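With one protein chain removed, the remaining protein chains of the complex are shown where they sit.
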Amino acid sequence: MLNNYKSGYSLSQCFYKDESIYDLEVKSIFHKHWLFAGHTSQIPNIGDYFLFEISEESIIIVRNKKNKIKAHVNVCRHRGSNICSEKYGNKKLLNCPYHAWSYDLDGLLITARDMPSDFKYKNNNLHSVNVELIGGFIFINLAKKPLSLYNFKRDLNKTLDLFGLDDLKLVMHKSYPIPANWKLAVENYNECYHCNPSHKEFSQIHMMGTDNKVFKKRKNDFHEQNKGKLKFAQFNCYYDYAQTGQEGYQYDRNPLKPGILSGTVKGSPAAPLLGNLTEYDNGASELMLGPLMFFLLYDDYIVGYRFTPLSLNNCVCDIFWFVRDDAVENIDYEINNLIWLWDTTTLADKEIISNNQKGVNSSFYSPGRLSLMEDFQKSFLDWYINTLSSYTGD
Amino acid sequence: MLNNYKSGYSLSQCFYKDESIYDLEVKSIFHKHWLFAGHTSQIPNIGDYFLFEISEESIIIVRNKKNKIKAHVNVCRHRGSNICSEKYGNKKLLNCPYHAWSYDLDGLLITARDMPSDFKYKNNNLHSVNVELIGGFIFINLAKKPLSLYNFKRDLNKTLDLFGLDDLKLVMHKSYPIPANWKLAVENYNECYHCNPSHKEFSQIHMMGTDNKVFKKRKNDFHEQNKGKLKFAQFNCYYDYAQTGQEGYQYDRNPLKPGILSGTVKGSPAAPLLGNLTEYDNGASELMLGPLMFFLLYDDYIVGYRFTPLSLNNCVCDIFWFVRDDAVENIDYEINNLIWLWDTTTLADKEIISNNQKGVNSSFYSPGRLSLMEDFQKSFLDWYINTLSSYTGD
Partner (left out) sequence: MLNNYKSGYSLSQCFYKDESIYDLEVKSIFHKHWLFAGHTSQIPNIGDYFLFEISEESIIIVRNKKNKIKAHVNVCRHRGSNICSEKYGNKKLLNCPYHAWSYDLDGLLITARDMPSDFKYKNNNLHSVNVELIGGFIFINLAKKPLSLYNFKRDLNKTLDLFGLDDLKLVMHKSYPIPANWKLAVENYNECYHCNPSHKEFSQIHMMGTDNKVFKKRKNDFHEQNKGKLKFAQFNCYYDYAQTGQEGYQYDRNPLKPGILSGTVKGSPAAPLLGNLTEYDNGASELMLGPLMFFLLYDDYIVGYRFTPLSLNNCVCDIFWFVRDDAVENIDYEINNLIWLWDTTTLADKEIISNNQKGVNSSFYSPGRLSLMEDFQKSFLDWYINTLSSYTGD
């Protein structure tokens, strides 16, 4: 199946319908790459936790007694019960509700009654997974030896500092379940060929969906005008362009439609300028880290776009909206103004992606030619096939 | 599994539970035989369309600019999105809502923005499938080289003309989803051994469910009395009796209960006489074309009975009621009087068929002996096994 892939075309049907493909994706992608779990502002106090769930995994993201963010597999080492069944809360100890084994916030087993004398506590701590903070963004990785974030940080720390990533707060989180394979959702995000026909709200704010030549010309001018500025850095280290052993990432800044300052109904500001920014520049930055997480950085707010596979035929798109942490609701920002663009766009995409799955299920479906505006999607597909092909186990 | 079939017995459990059997059925039956899609009166104007869906396939049935009925696979050649998501409507062009590729009503690709220079429009038209009209009945076939309808037309055109097939209108369409394998539904339709115990409404109108000898005697007399009349033609070219390369069909006329003129509560007329008919003759004709479509032709209305597989364990029975196209509702016919018999009967059959599936799932189930009144079903099963056994690919 993998050998029949033709770069520049969409995938064969089997990649959207075959359980064995999905199993391979779990191992070679979901358990290998960095995943966005959420934001530190969701768990401000010691003992605060939330669950991040992907496919069959449930991960407890918790703030420990030393104020560090930890991530533990939500599976008791005794007989496998979920330890936390509520999506978020506060815990002094991670007590398993089944047999009352208890773990501390670092996942160390503290109590297990009536065990045989040769039972070793130290071998029965919760499985913990790697955590990295990018500002307050919490990324986790289910692999024992995760891909490095060194290059990402080296290239982007200073640029991201401009947007005050350490001083954000999450002001809205919405989940959009999609009855389709996760790749159809990621592919949808990865190209703007569909933006003009499908998203009139997006198209009144962003230039990307309009005529490709017009957009490229404007983008060149925009970067020319802002040459040398940190905010206008460009790093295309995504997918197959990532260095071996490094997680893939991208940062780029794109022009908005003339006169547009931010992603709001009228293009007017949504919230106070982020970080150290002192002016609107009619642009927005794209940031990608790992294959399933995308951010859009306006000058005054940030949208996080997460795709999470649930099963072969179901995924969920989660959107996170961030403003600077000292902004006050209804004074500094209006929540409906803030979420309008991407809520509207995602509801439309949910329909589009569901329709795509239905068509892909047809025996008449065959891989179709990609347009010139689907280059980023092409990179995703090339990388996807490479990733599956080169997977050799743990 | 196929070798264990014993003619005269019901099928083994595997034929109702095995996904690989279903996959073989898709290829060897659903994609080979003629399927009833609907009626021309459903799409009277240029650009009118409706969708016909079977298993994983969605087909657009549309009236083109030359007033011809066309059938196109509802899958965009770009990335496979469904083009029409509404069940019916009117379109000037078949625009894909995803990336705005557009096709004309004949399925020719008209616009595809920003494609690579070597992209060939002519290789990217919609997949179209064969269409044949029998009067206003629209039949389609998903195969590249479909079975011929030559014999059917040769044998039956004149007889069907009597019923004015060109001048009908669809006045009601109801769908009855059934949580059972499609064959259990077709088998149910194919025998009247169950009619007497299960369908008292049917049995007060039709003779077929009553004592087999009484019925056969009355049928012989009926045909004797009407010898030589076109309406009393008999063609048993169904299932394995079809000539090689020809689609199977059957036409036969059966007596109704004494004094019954049509399939209504009191046996009185339902609507104006069809076509050129000048009198009621106390009979009704059975018409079958392909393995999944059956018609019942009363003198004043026609019922179409369609079985459509959705998946291994689910199918849908659709019933279509037709009267002559100049009949006026509430003056010439009463819709409740018209649909009473077959709506009632089908609701009962839905229960019966669901119960049959439950029992067939038991490990204690084994093929049972068919009665003398299940000869037609025996033919269906013999043909079914032959069809699967002899399938050699495209």
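Going by the order they are written in, the chains are A and B; count residues from 1 in each one.
Basically, a residue touches a chain if its C-beta (ideal position, glycine included) is under 8 Å from a C-beta of that chain, and two chains touch if they have at least 3 such contacts.
This one's a predicted model, so the numbers in the text were calculated from it and none came from an experiment.
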Where B:S85, B:S148, B:S198 or B:N226 are the choices, the one touching the absent chain is B:S198
Among A:S85, A:Q234, A:S268 or A:N336, contact with the omitted chain is made only by A:S85
Among the options A:S41, A:N64 or A:N124, the absent chain makes contact with A:N124
Contact with the hidden chain, among A:D114, A:E224 or A:E279, goes to A:D114
Subunit B residues touching the chain left out here are 8, 10, 187, 193-194, 196-198, 212, 351-352, 355-356, 358-365, 368-373
Listed in rising order, the subunit A residues that touch the chain left out are 26, 31, 56-58, 73-83, 85, 97-100, 112-116, 119, 124, 127
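Everything that follows uses one rule, which is that only the chains that are shown with their structure count from here on.
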In whole angstrom, the CA-centroid distance of subunit A from subunit B equals 48
